[in-house]
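A single protein chain has been omitted from the complex, and every remaining protein chain is retained in its original position.
Labels for the chains are A, B and C, by order of writing; each one numbers its residues from 1.
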Amino acid sequence: MSRIARQLSFIFASALFVGALVATAQAKDKVKVGFIGPLTGGVSANGLGGRNSADLAVKLRNADAKAKYEYELVVLDDECKPNVAVQVATKMAADKEIVAAATHYCSATAIATVDVYHKFGFPIIVWGAVLPDITYRAKYAEVHRVNGTMINQNDANAALISKIGFKNVAVIHDTTDYGKGHNEYFSKAFAKLGGKIVGTFGVTADQQDFTAELTQIKALNPEVIYFGGLTPIGVRIRSQMDKLGIKAVFDGTSGIVSDAFIQGLGPLAEGSLAFREGAPTEKLPGGKFFMENYAAQKYDNPPEAYGAFSFAAMDLILDSIEKVGPDRKKVIEELANVKARDSIVGKVTFDDHGQNTVAVITKYVVQDGKFVEWDDSEYATGKRKLPGQK
Amino acid sequence: MTYLLEARGLTRKFGGVVALDNLDLAVVPNEIIGLIGPNGSGKTTFFNVVTGIYGAHGGSVTFDGADITRASSPAVYHAGISRTFQRSRLSLPLSIFDNIMIGNHKRLNQGLWFNLIRRGEFKREFEANYGAARTLVEVFEPQLAERMFEPVGGLPMIDRRRIEICRALINQPKLLLLDEPSAGMTHDETKELMDDILQVRDLNRNLTIIIVEHEMGVIERITERCVVLNFGRKIAEGPYRQVAVDRQVQEAYLGVE
Amino acid sequence: MDVGLLAQYVMNGLMLGMMYTLVAVGFTLFFGVLDIIKFSHGDVLTVGAFTALATYIGLRSAGVGSTPLLLLAMLVVAILAMAVLGMLIARYLVMPLRSAPALNTLLITLMLGTVLRELVRLFYPQGANPKPFPALLPTASINLGQFNLRLDNALMLAAGGLAIVGLQLLLNRTKLGLAIRAVAQDEETARTMGVNFTAVVLITFAIGSALAAYAGIMNGLYYNEINFGMGLYLGVIGFAAAIIGGLGSIYGAILGGFLFAALQTIGTVALPFASAYKDVFAFTVVIALIAWRPTGLIQEKISERV
Partner (left out) sequence: MSEVMQKLRTPLLPGVVALALSTAYLIALLAAEKQPLIIGLLAFAVVAVLAAHYLGWLNLVSRSFADREDVLGIYAILAACVVAAFFHDNHFVLLLFVTVLLYTVATLGLNIQFGYAGVLNFAGASFFGIGAYTSAVLSTYTAVPHLLVLLIGGMLAALIGSLLLLPVLRTRGHYAALVTIAFALLLKTFLEVNDVLGGPQGMQVKGMSILGWSFNDNFKIGKIEMSFYLNYFVVSMLLLTGTFVLVRRLERSWIGLNLDALRLDEIAASCFGLDIARWKITAFLLGNFLIGIAGALFGMVGGFVAPNNYTFADSLIMVSILLLGGIGNPWGLVVATLIVVVVPEKLQTIQEYRILLFALVVIMMLLFRPEGLLPRPVRRYFPGWRA
């Protein structure tokens, strides 16, 4: 009995084994493309918006009869954590079936993964991360970016607050490369304009209690608290400012441009400043087209600030594959000569570092629970005043 | 005459309670002493102070001419004192052999290099010790000698006691401290065990034993002399027959003061 | 340093310390009766906070507007729910392992903590994201120079204090408290005294977990934000506080809780290095304290029975 049973189980095992081998061989005309972004955690709203937008790009392409291939979108979650990002990036890049991907909202994750993409020769287009080093630290043919860097953003930021007449700023930044970068570029820009940084505080991205830091800031009593970091701790800091009776203006970066920021703070969000490179989606050349199609899909999250960029990145990838076929090396070559290419975010031109140069910066202020463009806001007209605004 | 173990004015307190009160106790080589007294009279405490588990708050202990009052437990063991425990302290998941080898620590080569690399030499040492342990166990219970690599957890109380005593004897100590070997055993089992102990004694004439025991039968049978403690003080000393009739002793046991 | 500023730091420290203490007291209670560490305690706090939030949202959508009513409902629901949860944990996870090595209990509760945490993350709507927690206490504030005293903080501080005093009275003045202390002293004797051991354990766990819920709500009201991970951090700190204070002693837990908060505040303001190092500093001191006092500042007697 036992021998027979053993043989049987052996046969069964080997049968499964063969079956598995067959299963691994996959269909031809299907091409996999990837998306990586923060789908869970504090900034997941932006990640999901980006995911949906990339998904939209793929859907539209598959609906297009002229498309040569049928595309399948592989989505992975980097949780906005460098270590997780490296894991999923390795996983995606190591999967030969995936040709290219639109990756990363968080700079901390993008900068951590570029080496991985280079190691595996895997072409990617960054759709949201703004740290300059992502494209400029090394010259990797695999790495591209459709959105602009944080440099212009901080110039605009410094310009605006000194124009309003603020002189003393305290800086809080998270200690990831994202926060450090913002601190660096803002401090430079603001100093150039004669402003004074009264204090700089690095905080960890999962810190809960900021009362100690804020109490110190209170003693320095600045007119503005500049915050280089993402929505979750942005919300915490702003509300704890209120607890300590700090009246200063809360001046954020692209990292807090999301509905989650306003939901998290309610009325406290009023009068917070934020900046983002690229024109607001509705003002983009392809903005209307994008918004309509996005709405048509009935996704349960809005595209958020960087959805349009995600869509554009994915669209570029699909174009390239249509042109040169599902081959990583060829796609890289193709992306290298993207010049003045029309996209919903305007003309895209990759410089020799794969960076698309986006000059235009949008200045936001929160007014009545919405991110409103500064120039259209009642704060600009002087109808309302920021605390300490002349 | 020279004493093997001599305690002078030994004192140990626990908070307010004085467990050993200025105790003098001397043991000559090769004798078997019974240490008796009502519960909490300090018998076990005496063992624990001698073996360095508790420090002494006063007095001194000399063993074999050396002062061991402040010696650590390992030092006391290396000086040649082995003991058993009131509630058996064997390592239940380990095999009989392992438990006995724990008692043989000082005669095993502890070098890293020897243990990890020189497996040939290690094997020889292992075989030698295995033989020794086996012969010792056979004295107590031949069947046990066949089960040297079974965990002691599965054995009945009497066998555990036997192994515990083997663990204490394997390194051929000069002095053996038995703490209530009969605890948790039937009368017959106890008797058996005592026979075994005497048998071991016959094999190794220069073994000295101090035994703490409640079974007066045992004391009467195997001890040449006993010391009676009460409230940490020595209240009587002498052959069992003599101390058994001592008024103070009887009062102590009846709890009259 | 400016007095107002100093006062501000003290206030911040007190708030932190109060929350740590409420958690630490739980650890010490459980250890008292069962000599075990229930590591899921911090995550019970999380679940408590989320229960309260859910209650709030539910009632609001049901049209309940009055703040005091909402607050009361949140407290009652969360506290009762956690008390029950605590009993279930004691009954089905902790007591069955009584004979096993202490490590197993530590591990099983650690794992239970993970389960609770993950359940919140996965099954509370968008539980992975931080959730805004309503500010239900009056936020009137007095500004004394650099010191800004907010009514809600003062209230919370008082409430926390009351909870601990209440617990003290319960332990020292009531029959139940007597029973708990008896069990803590010596289980066997307690049994012979006719104390229903199981009942006492279950009630103790209920009380401890209720305190956790209380602390959870306080945390939410203070930071106006809760997230699924908050309990792990608070739990570990509570555990550390209970240990450096000396397990099994309420005063130890209080001492430990405020001590840890003090260390963090000092680490932020009074030390030469960047404020971000405050936890490194605090935990270094904790390890040093343990090395110096292996059984806590308020010594717990261990008699090794031979």
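One rule holds in what follows: a residue touches a chain if its C-beta (ideal position, glycine included) is under 8 Å from a C-beta of that chain, and two chains touch if they have at least 3 such contacts.
The structure presented is a predicted model; accordingly, all values stated were derived computationally and were not measured.
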Legend entry - Displayed chains contacted by the hidden chain, counting the whole assembly: A, B, C
Legend entry - Contact with the hidden chain (one of C:54, C:119, C:136 or C:266): C:119
Legend entry - Of C:19, C:45, C:78 or C:108, the one touching the omitted chain in the full complex: C:108
Inset, instruction - Could I get the residues of chain A that touch the absent chain, sorted low to high? - result: 2, 5-6, 9-10, 12-14, 16-17, 19-21, 23-24, 26, 81-84, 86, 90-91, 93-95, 108, 111-112, 115-116, 119-120, 174-177, 180, 202, 204-205
Inset, instruction - By the contact definition given up top, give the residues of chain B that touch the hidden chain. - result: 51, 53, 72-74, 76-78, 82-83, 85, 89-95, 98, 101-103, 105-106, 108-110, 112, 115-116, 119, 122-123, 126-128, 130-131, 148-151, 167
Inset, instruction - Over the whole complex, note the residues of chain C touching the chain we left out. - result: 31, 37, 93, 96-97, 100, 102-104, 106-108, 110-112, 114-115, 118-119, 122, 232, 236, 239-240, 243, 247, 274, 276-277, 279-280, 283-284, 286-287, 290-291, 294-296, 302, 304, 306
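Throughout what follows, only the chains that are shown with their structure count from here on.
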Inset, instruction - In contact with chain B and with chain C at once: which chains are those? Just list them. - result: none
Legend entry - Mean-CA-position distance for chain C and chain B (Å): 49
Inset, instruction - Could you tell me the distance, in whole angstrom, between the mean C-alpha positions of chain A and chain C? - result: 37
Inset, instruction - Hunt down the residues of chain A that sit against at least two other chains at once, touch-wise. - result: none
Inset, instruction - Note which residues of chain A are touching chain C in the complex, please. - result: 40-42, 44-45, 175, 201-204, 206-209, 211-213, 215-216, 218-219, 232, 235-236, 239-240, 243-245, 260, 263-266
Inset, instruction - Can you check the complex and tell me which residues of chain C touch chain A? - result: 2, 5, 8-9, 12, 15-16, 121, 126, 128-130, 132, 141, 143, 146, 148, 150, 153, 223-225, 227, 229-230, 233, 264-265, 268-269, 274-276, 278
